[in-house]
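To start, the structure under review is shown below, and the notes come after it.
One chain of protein is taken out of this complex; the other chains stay put.
When the chains are written out, they are named A and B in that same order, and each has its own residue count from 1.
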Amino acid sequence: MIGLSHYLIVSALIFSIGLVGVLRRRNLLMLFFATEVMLNAVNIAFAAISHYYNDLTGQMFAFFIIAIAASEVAVGLGLLILLYKKYGSLDLDDLANMKG
Amino acid sequence: MDNILSVLIFFPAIAGLLGFVVDKESARAYGITVAAIEFFLSLWLWFSFDATNAGMQYVEMIPLIPDFGVSYYLGVDGISLFIIVMAALMTLIGMMSMSITKNVKNMIITLLFLEMTMMGVFVALDAIIFYLFWELSLVPMLYIIGAWGGPLRVYASIKFFLYTFAGSLIMLVGMLFMAYVYHNLTGVWSFAITDWYALVLPVEYQLWLFAAFFFGFAIKVPMFPFHTWLPYAHGQAPTIGSVILAAVLLKMGTYGFVRFSLPMFPDASVMMITPIAILAIIMIIYTAMVAYAQKDIKQVIAYSSVSHMGIIMLGIFAMNAEGISGSVFQMLSHGIVSGALFMLVGVIYDRRHTKLMSEFGGLATVMPKYAVIFGIMLMASVGLPLTIGFVGEFLVLLGFYQISPIMTILAGTSIIIGAIYMLAVYKKTFFGPITNEANKTLKDLDRKETWSLIPLVLIVVWLGVYPKPILEPIDNSVKAMLVFMEEKAITQEAKDVIIVAKSTEGGI
Partner (left out) sequence: MENLVYIALFAPFVSSMFAALFGMSPKQTYVGIIASMLLFVSFASSVTLAFTIYTTGTPIHVTMMEWISAGDLTIPFGFLVDQISVTMMTVVTLVSTVVHIYSIGYMDHDKSFNRFFSYLSAFVFSMMILVMSDNFAGLFIGWEGVGVCSWLLIGFWYHKADKTREENPSISPSWAANEAFIVNRIADLGMLVGLFILYWNVGSLQYDVVFAELPNLSGSVLNAAAIALFIGAMGKSAQFPLHTWLTDAMEGPTPVSALIHAATMVTAGVFLVIRANPLFGMEEVAGVSFFIASLGTFVAFYAASMALVERDLKRIIAYSTLSQLGYMFAAAGLGAYWIALFHLAAHAFFKALLFLGGGNVMHAMHDELDIFKMGGLKKVMRGTWLYMGIASIALAGLPIFAGFYSKDAIIETAFNEGTYLLWFMLVLTAGMTAFYSFRQIFLSFHGEERYKAFGFHPHEMYKFVLVAMSPLAALAISAGWFMDDFKEFVYKGIPEYEMSHHTHHIAWLLGLLVVVVALSGIILAYYKYARTGAKAFKRDEKVEESFIYKLLKNQYYVPKFYEEFLTKPYAMISEKLWTTVDMKIVDASVDGIAKFLYKTGDSSRKMQTGNLSHYLNWMAVGSVALLLVAAISAMLG
């Protein structure tokens, strides 16, 4: 029987994959993907817990996250394209303009 | 003129604002006029002050934030009255003697704002208003040192600002906590000092609050070991800055002890007598010795200020009317005398652009008037009877003798080591043959300098011979405060100390 804990473990694994992506990747596009992965991991957890408690609020929240993530990607990708046009690279090591 | 106190605070501020439109050439005359009017206002306050009334007079109260009990609350009693008059006087004299030629207009405006903050601190009866003016007073002084100071001015001014600011933040925490405790115990918010007086606090709270206020005041005084900002500030400040700093700003710290610590935390104050007395004695002896080692006249006087402030601190914690009244009187005396001494150093600095003693020698021959006035101020500084310096020092030592004979004798060495460094300065600067060519053609005091110093000389002698008009109102208020402290003290030990301190029977 697949229980709540299995879902949460999957969610945690996916989140960790996303986190490693955020920490290790240098390409901005890849960072975007990694954050999407993390968001979806959270969505899984939300849906599972919602089901577990028989409370729809969690699933509603998951939908919100999907919607927000979609719009964020829309804006974010636009910015990425502009960045690429300006600098010719999406590698973070090349974009370190804000050194203190 | 029921709102004379508000007038005293805001007249210089408004005049300072108007000062921006005054012509550069006449800025100086304008400043002197404003300061003179302010001084006469303070004199008017003194003459209409009821000396027999020990309580607060000319009280003004306008609620500002009623929900939190913050109000614009002013009042004056015998303790603060003369500090106000002295602040007005020293600002006036300082302006009269000012020798600055660069940006005179800015200096005048700054001084007028500074005068506002000084007045505010000494008349405020609401902790928030007090704190406001207390912190505001840093800004003009920061500007004065930073803009007109010597080569190390930026370091000195920032050190002065940050150091005293750090202390006052701890004090602010104490104030907020005090108000919070007040709220917890009474159910209403109030920042009025008179309300706080009425609050009887557990000893533990008193100790914590005493400590919080202590940092704010002790750094300002400045007490050992928080004194190191002072020699830098004095060393770098222009003459006028040193005069105001020594005469008035330092008094804020000791005034704070009398206004806040003693009546609000009587038990804690009594418990803290010994530690504070030890610090005060270190201040007196240690800084006097350090003063002796200085090469720069102004540094000697700066360190001597610390030493004299030690006497004042000792008197405040004598817990009897002799000591505390003597202490308040000594605040005035130190204000006048150290102010005058800084002005005198300024005189020679204007002529030679150096303050090193090794550059001088034999000045008494070429500048006899200067030597005479310096000599009088020196004698007042070492506490010669019939000068202003003796009355306070004598009363403080007399008062503290009842608390601890040994510590009084240690503190009393100030009359010896004070004489040592002061006479050494005088000998090196004024006596002996003139060895330096540059000193042979020095001009004696000019009219401006003479007329700003003569009033101070007269005050020094007058208050040394007849201190009664000033000592009496101070003494009345101090006595009332002591009665109040005795009633309010909750531990029997504190009550005993306050009773024993004023009894003239027993003890060695």
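Rule of thumb we're sticking to: a contact is a pair of C-beta atoms (placed from the backbone, for glycine too) under 8 Å apart; a residue touches a chain by one contact, two chains touch by 3 or more.
Please read these numbers as outputs of a predicted model, since none were measured by experiment.
Among B:His183, B:Arg351 or B:Lys479, which residue is in touch with the absent chain?
B:Lys479
Can you say which of B:Phe317, B:Phe360 or B:Phe430 touches the chain missing from this structure?
In the complete complex, the chain left out is touched by residue B:Phe430.
For the chain that's not shown, point to the residue among B:Asn320, B:Ser381, B:Asn439 or B:Ser452 touching it.
B:Asn320
Of the listed residues B:Thr365, B:Asn436, B:Thr450 or B:Thr491, which contacts the missing chain in the full complex?
B:Thr365
For subunit A, which positions touch the chain that isn't shown here?
19, 22-23, 25-26, 28, 31, 92-93, 95-100
Since one chain isn't shown, list which residues of subunit B touch it in the complete complex.
Where subunit B meets the chain not shown: residues 159, 162-163, 224-229, 286, 289-290, 292-294, 320-322, 325-326, 329, 362, 364-365, 368-369, 372, 379, 382, 384-386, 390-391, 394-395, 397-399, 401-402, 405, 408-409, 412-413, 415-416, 419-420, 423-424, 427, 430-433, 465-468, 471-472, 474-475, 479, 502, 504-508.
What we mean here is this: only the chains that are shown with their structure count from here on.
Provide the C-alpha centroid distance between subunit A and subunit B, rounded to the nearest whole angstrom.
That gives a centre separation of 64 Å.
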